[in-house]
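Here it is, the structure in full.
One protein chain omitted, others in place.
Up next is chain A:
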Amino acid sequence: MTLTTLLILAAALIGIGLYGALSQQSFVMLMMGLELMLNGVMLAAVAFWAFSGTGAPEGQLLTIVVMAVMAIEMALGFALVVAVFRAKQADMTEALSELKQ
């Protein structure tokens, strides 16, 4: 368990999350990709805190802020999905094409 291996693990989680966010058609699955990316970000923040920050407490604070961002993303995301579903009966990204050229 070194900083390098931890960051590689975080990179793997971010890569998988990016794949999910780009490839999934369902809104809720797309949001799971975003959550997985934030998971990797939190791991990287804690790894930096533990290995190259001499235990500065701001490193942990950053992780708490990312956790709050994650909660906000999920709450607002689900509210938007519900609102879009009410307006258009759509739960797939393809069904929304009004801004498409």
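Rule of thumb we're sticking to: contacts are C-beta pairs under 8 Å (C-beta built on N, C-alpha and C of every residue); 3 or more make two chains touch, one makes a residue touch a chain; residues count from 1.
FYI, contacts and distances are computed from a predicted model.
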Looking at UniProt, which of "Cation:proton antiporter", "Putative Zn-dependent protease", "NADH-quinone oxidoreductase subunit J" or "Urea ABC transporter permease subunit UrtC" names the chain we cannot see? "NADH-quinone oxidoreductase subunit J"
Residues on chain A facing the left-out chain by the touch rule are 1, 3-20, 22-29, 32-33, 35-36, 39, 42-43, 46-55, 57-58, 60-61, 63-65, 67-68, 70-72, 74-76, 78-83, 85-87, 91-94
